[in-house]
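A single protein chain has been omitted from the complex, and every remaining protein chain is retained in its original position.
Chain lettering (A, B and C) follows the sequence in which the chains are written, and residue indices restart at 1 in each chain.
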Amino acid sequence: MFKKILVANRGEIALRVMRACREMGIHTVAVYSDADRKALHVRYADEAFHVGSAPSIESYLRIDRILEAAKRSGAEAIHPGYGFLSENAEFAQACEAEGLNFIGPSARSMELMGSKTAARQALIGAGLPVVPGTDHNLESFDEVRRVAREIGYPLMLKAAAGGGGKGLRRVRNEGELESAFRTARSEAQNAFKDPSIYIEKYLERPRHIEVQILGDRHGHLIHLCERECSLQRRHQKVVEESPSPFLDDSLRAQMGETAARIGKLAGYWNAGTVEFLVDQDRKFYFLEMNTRLQVEHPVTEAVLGVDLVKEQIRIAAGEPLRWRQEQVRQRGHALECRIYAEDPENNFFPSPGLIRGLRTPSGPGIRDDSGIFEGWTVPIEYDPLLSKLVVWDVNRPEALARMRRALEEYEVSGIKTNIPFFLRVLEHPDFISGNFDTGFIDRLLENGFALDGASADAERVAALAAAIAAGRRSLHEPVPSAPRKESGWKAAGRRQLMDQKPR
Amino acid sequence: MFKKILVANRGEIALRVMRACREMGIHTVAVYSDADRKALHVRYADEAFHVGSAPSIESYLRIDRILEAAKRSGAEAIHPGYGFLSENAEFAQACEAEGLNFIGPSARSMELMGSKTAARQALIGAGLPVVPGTDHNLESFDEVRRVAREIGYPLMLKAAAGGGGKGLRRVRNEGELESAFRTARSEAQNAFKDPSIYIEKYLERPRHIEVQILGDRHGHLIHLCERECSLQRRHQKVVEESPSPFLDDSLRAQMGETAARIGKLAGYWNAGTVEFLVDQDRKFYFLEMNTRLQVEHPVTEAVLGVDLVKEQIRIAAGEPLRWRQEQVRQRGHALECRIYAEDPENNFFPSPGLIRGLRTPSGPGIRDDSGIFEGWTVPIEYDPLLSKLVVWDVNRPEALARMRRALEEYEVSGIKTNIPFFLRVLEHPDFISGNFDTGFIDRLLENGFALDGASADAERVAALAAAIAAGRRSLHEPVPSAPRKESGWKAAGRRQLMDQKPR
Amino acid sequence: MKFHVKTRSGSRQSEHTLDLAARELASTDRTRLPYILDGETGEFDWVEVAPDVYSLILDGVSYEVAIRKAGNPAQPNGFYEVSVDAQVFFVELQDPRRRRPGEASHAQDRPQEILAPMPGRIVKILTAEGASVRQGQGLLVIEAMKMQNEVRAPRPGRVEKIYAQEGQGVENSAKLLRLA
Partner (left out) sequence: MKFHVKTRSGSRQSEHTLDLAARELASTDRTRLPYILDGETGEFDWVEVAPDVYSLILDGVSYEVAIRKAGNPAQPNGFYEVSVDAQVFFVELQDPRRRRPGEASHAQDRPQEILAPMPGRIVKILTAEGASVRQGQGLLVIEAMKMQNEVRAPRPGRVEKIYAQEGQGVENSAKLLRLA
């Protein structure tokens, strides 16, 4: 086993990987930019090396500096987390060339599955189901228009190197095509340095359901069941769960087996995810493969009782997989909410800044994978993900109730978060019944988002509290310059109570 | 289902019960003493009623005031937690007399199993194994001496109404008997208002292993496997785990079945625990039954995926048990450490006071059931339990590693805690190998407890840090009057690193 | 101490008169405070659990409240942001003796500078100098963290001056426009 691992990432995922390392008795090395000197991952690591200025292109994406830090520290392996260099085959190759173990699949598997069009071609060759569309990159607008007519509208333009909703355009008719093609190409060029675009049929109200796979370096590969990820805002996942309320055992087994076949086809090892779209007729189509750990991995961990990061490290160290397919059994239900620094009341505007107060939920069935602390300033340069909040309970209704309780306990003050938005989603009848698709949240938000009107009781209390604060000031008591906490503990539960309470 | 429940307790267990209520959509009512106006359970509850001054005899033990608060709030049921009135049959009866549902067993079951000697008699009558000894209370010293000669030394004197290590004396020979009898009676009188004493054979190096049972009001009762509770300091449990490393499947099934038989014998419903001593020959003996929720219930919850408090509430509301015995399957391994406000370096002296800084562990597999917050003053009047720290992982060695990681992340400053002591226990070879008994910790502590000598590297850092602090003061910078945090994050892991790092 | 109180939460607004027995406030221990709200007498239990965070118990109901003072932190009257169990209220306190009946709050009449909520680039300006805007109406669009975001009017008013230009990069808290 490795003695020291460098984590080439930041924030909550860096901390999550370091926790796994510490539990395995492996020393950890952090890298950090100017913006992250005080960050938790730097303080949690055994060692820490500075790799550049705040923009990620000058730090977390600098392969040369990260490899130099690995050499200086004597690390034997590098865990890339997700995002940044995690799906960069060049980085994986550079690690291996320097004698460093890249904790992920082979560069060959990454290259094969990293290009959406190459992956589509391989799958079509093997007779596996893909969303109807082109299996090659489209260079000219003329070609795009011709192919679009063949496939029919509505359709999706997609970046071949894409991910995370970038370089993605839905086109309803030919009139929208040219402008969508230009902006998608330019976004793809900016985000991935590769303007290649392909076309997929747009499925009506599909579900996004993905399958976790895990393979060792000795040819043994299994699937770890599904995650339901249809709750997306602008093509970005915001709530994930497992099991999917949409699948029955037969479809689950079919999708799992298909995912494992795809993994084997790619000669895949380590943890990976095969994403599918499932249409209203319960037919599923390969969408893309993510050749890395995913943000939503904890829901699988909660339901199956595995630790995917520890398994990744073991696999990278050459150990054989310690699970057989028949040992994989789902128990209960898990949900994840991605807590972002953004303002749901103002069109989800990013809300970086100083965290003045923080209280995290705890108690039974709750996991908070966070990268923040009271006094931390969320930098503007990176992803606004603050924490992954994960709950487990015996079944879906109870897991939903537990998630509501956890969100009500979660207090972040000083910056805005999407917690109030999640509380709204969790009380929506279609979410509760499991009747939703990838467009659910965007439709929900068509008229914007406003917090519920407050109750008369709370208003009375607000007036009294302000008067207390004023009264204390008039007594010339010392007053703090800024409050340290805001209270989010009771939110929805309290609102219900007030509606019921006799006056 | 109930609409409103009063929680007749305080601290972490009150919060734990209220969290279950909130998840079930049940409104919560707190009671509090003068010492607890700012306590978390008062702030978390939907409603809160003052029941008296700080000493528990004047507040949390005042049946009249608690029932009055229940009536004023309109609560339909009372959850007693553990300790305080939880095993008080008079309280259970008073609740029922007022039309309030007592969330626990019937007063009859409590009375039967609450007296150690009555329970012993009932079990002997049914042919169930009890520790050899008397099955009736001993009034006079002459009788005690006579029975002691029959049973043989060493032996234990025990309070018939006892629990929590009070009224308990180990007697090695007849010379020690008279003084031990007097002090045990006087302690029993003080603690339980009942001086009755009985004698049990003292088993050499026994293990304390208990079985959780759960029964509904319709005669359906199951067992939920075992908890290993042999790690005790002065007869008080400090670390609990499940499964027990000492049991095999056959002994586990035998003990489980015996516990279920005992529960049925007592006409038991709700959650309860049957405690056994297991000797070196793997023979087990009934020790006593706890007719309430226990501090260590979360290890069972983690391994079996049940929520015992929610089940308690459902059972009290008359719902049938939703688990059959064959559905109870252990998965992985769970451990609990009881985080106390006490100073392990000073003979575990209680350490109440202001909590200046608090950071709780999180990430995969960790549950922190706490009743404290930064700025809270731990009162001197009550039990020093701050939090139950629980971890789960796929097997015992990984659960131990995770617990170490969690303890290293746990920071409480301003008061002393037993966290450094747990870190010491967790690295002991006998604990790691599972080779321990109820005397393990007391033997370990025979020569006291001192923190490891620090490393030269850390010493150099301490000198530099003090010089920075001095330098800033010499620059007349504003300095805080008291630090808000201390750092416990890296503890043991860091010490290992320093030993290895080349200078 | 007597106050004229205005509260706002979302679209809900209301006004009250409040008289609070302020003499008890000097104690940081638990205090029962009598009050008269809109002529109705009551009493509640109040304690500070963290700086500017209060626990209040009214008629048995437990509330957790956090306070933030806008403007001069030492001045008793003025604007407070109050969160009550995660519901946010804007509360304005006025001294009733200095207030003429029917007088409107001055706050809305004073010109207000709209500042950039974060560094970014001005993508589009959605209004013009001299235009009247509703509360919540979009004023301009900033791109930051690779996302486009609308800056909206915090209150109704007239756009007196626009400082920002389309395509321009702005620092955090840069003046964008003035609302009269």
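Rule of thumb we're sticking to: a residue touches a chain if its C-beta (ideal position, glycine included) is under 8 Å from a C-beta of that chain, and two chains touch if they have at least 3 such contacts.
Because the structure is predicted, anything quoted here is derived from the model rather than measured.
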{"item": "Chains in view touching the one left out", "value": "A, B"}
{"item": "Which of B:Asp34, B:Asp135, B:Glu176 or B:Asp457 contacts the chain that the document leaves out", "value": "B:Asp457"}
{"item": "Of A:Arg37, A:Arg172 or A:Arg443, the one touching the omitted chain in the full complex", "value": "A:Arg37"}
{"item": "Absent-chain contact - pick from A:Lys3, A:Arg72 or A:Arg172", "value": "A:Arg72"}
{"item": "Residues of chain A in contact with the chain not shown", "value": "29-30, 34, 37-38, 42-50, 72-73, 374-375"}
{"item": "Positions on chain B contacted by the hidden chain, ascending", "value": "346-352, 357, 380, 384, 408, 413, 420, 450-455, 457-475, 477, 479-491, 494-495, 497, 501"}
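We adopt the following convention: only the chains that are shown with their structure count from here on.
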{"item": "Between chain B and chain C, centroid-to-centroid distance (C-alpha), Å", "value": "47"}
{"item": "Shared interface positions of chain A, touching two or more other chains", "value": "408, 489-490, 494, 497"}
{"item": "Multi-chain contact residues (two or more partners), chain C", "value": "50, 61, 64"}
